[in-house]
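Some chains have been omitted; the remaining ones sit where they do in the full complex.
Order of writing sets the chain letters: A and B. Residues in each chain are counted from 1.
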Amino acid sequence: MERIQLAEDVSLSRIVHGMWRLSDWGYSQEEVVEFIEKCLDFGVTSFDHADIYGNYTVEEQFGQALELKPSLRDKIEIVTKCGIKLISSNRPEHKIKYYDTSKEHIIRSVEKSLKNFRTDYIDILLIHRPDPMMDPSEVAEAFTQLKEQGKVKRFGVSNFAPSQYKLLNSYLDEPLVTNQIEISATHLEHFDKGTIEQCQMDRISPMAWSPLGGGSIFTSTEEKVNRVRNTLEKIQGQIGAESMDQVLYAWLLTHPSKILPIVGSGKIERVKSAVSSLDIKLDSQQWFEILEASKGKEVD
Amino acid sequence: MERIQLAEDVSLSRIVHGMWRLSDWGYSQEEVVEFIEKCLDFGVTSFDHADIYGNYTVEEQFGQALELKPSLRDKIEIVTKCGIKLISSNRPEHKIKYYDTSKEHIIRSVEKSLKNFRTDYIDILLIHRPDPMMDPSEVAEAFTQLKEQGKVKRFGVSNFAPSQYKLLNSYLDEPLVTNQIEISATHLEHFDKGTIEQCQMDRISPMAWSPLGGGSIFTSTEEKVNRVRNTLEKIQGQIGAESMDQVLYAWLLTHPSKILPIVGSGKIERVKSAVSSLDIKLDSQQWFEILEASKGKEVD
């Protein structure tokens, strides 16, 4: 599978798997191992996490699988995040949902992630949300320390607007390597806000969460979703794709910014289908037809 | 007439003529020659085009006039554009309206423009609209090749937001020389979005399309237009201008960013009137009175 070189020492598989919902799948440790191995068979080597996923449980569930089969660690890349604090029985000290990007919290969160994953390094650590209270010099200190200790290889962000990305970048010794944002045919916000342009400007590739639009494409009766679904079905026929999913992935993969879609499914056949979409190439008219269906009007 | 030096080797007349509607004027080839010559008499030497104007016919109609009188070519500057693909009987392969800023399309479009104009160079080529599918490195390759072949002297864009302008500029060997945007007393979008500020920041001059607000100033009964019209009439009286047009042009010409208004009329007396507006200077209070009439409130 195509790989995207995010930095000299870190590359990700073009299709990333997202473990957001791992705790909902009812998998045993053995089944998680098996799932990871099948992903690896398809060339999907990169796994996206966050400290808070599964109410603070997913990292450890994944780590238990790595413990069961330690040889997996060197074959995969772990992306995880910190910076959000949830109201949770697992964090009784949180009275509200808020952000914390203090040096102390970033370091403590990574230490916990390392323990959860049964590993001694994270490939890429992301700040999960732009924090209005962020002190960029504290974040920079935390990153420098974690890097020097070999605990994190590279750093990125998630859901950052261009101005927030530039701000943090301006305080760092080494540039951020990615911005993980919501992009899909039904969620065009980051085309409109210039986030994708800023990735192109900074020569980085965005990671896309919810690349299928959160599944609403199959169920929603909203007018916009209807329009997009009809267009996807038409183009699916034209190009002989196996599913609408594949057209949605292809729509992202065709974009020149080299978007890395995060596949969130626990069903291995859907991961396989996402991987197959790498062989599909939409032409410009097909790409714009989907865009215009989503916008509800032709381009200006 | 005042000239604006957009680059070392290209300057435009402060008043530019726009050929958008040439195909509607019912002019013979001889009449087009005559019209161009009269523009030249007034000092208007720069003519704005696009591949798509007149349903892909205007460039050639203009070129036929240049063929009739080849000596005109060296006395004028040709600005043209590419990047929009229209649904048109002249382009049956287009099933939808979309953008194409691929290297291949840019080069093919310029080749066609050169043939249409019966010339071997374009003075300034603009990318017509910001393309969400733009691969800036492809655009850069196309520009480099066209420049090296002597087919285009300089490059610019049209309707680009500041972030889009910066993105493309960051991939080019030579900076963009202009951004052609809609600016008029009734269309303040680019004051609000920072596009004009970005031109000032990058030390370039914007070209203004629809500098009279698309003619609505004479016909619309919209409240905003009424307010602006009343203010224009009052100020026209104060400064002894011949027409509201002149006050509208003067409003643009007074701005420090050195806006180049594009006059779109096929009536030579209206071109003359636009040229005369260069002699009018609004004072600050008059300038703001028009701005505030358009906004419907005084400044903060």
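As a working rule, contacts are C-beta pairs under 8 Å (C-beta built on N, C-alpha and C of every residue); 3 or more make two chains touch, one makes a residue touch a chain.
This structure is a prediction, so every number in the text was calculated from the model and none was measured.
Peer 1: Fill in the total copies of the single sequence across the complete complex, 2 being in place.
Peer 2: For the whole complex in this structure, the answer is 3 copies.
By definition in this document, only the chains that are shown with their structure count from here on.
Peer 1: Can you grab the rotation angle between chain A and chain B? Superpose on CA, round to the nearest 5°.
Peer 2: Value: 120 degrees, nearest 5.
Peer 1: Using mean C-alpha positions as chain centres, tell me how far chain A is from chain B in Å, no decimals.
Peer 2: 42
Peer 1: Mind pulling up the chain A residues that touch chain B in the complex?
Peer 2: 162, 191, 194, 196-198, 200-201, 254-256, 284-285, 287-289, 291-292, 298-300
Peer 1: State the interface residues of chain B toward chain A in the complex, per the touch definition above.
Peer 2: Touching chain A from chain B are residues 84, 94-100, 102, 129, 132-136, 138, 159, 161, 163-164, 166-167, 170.
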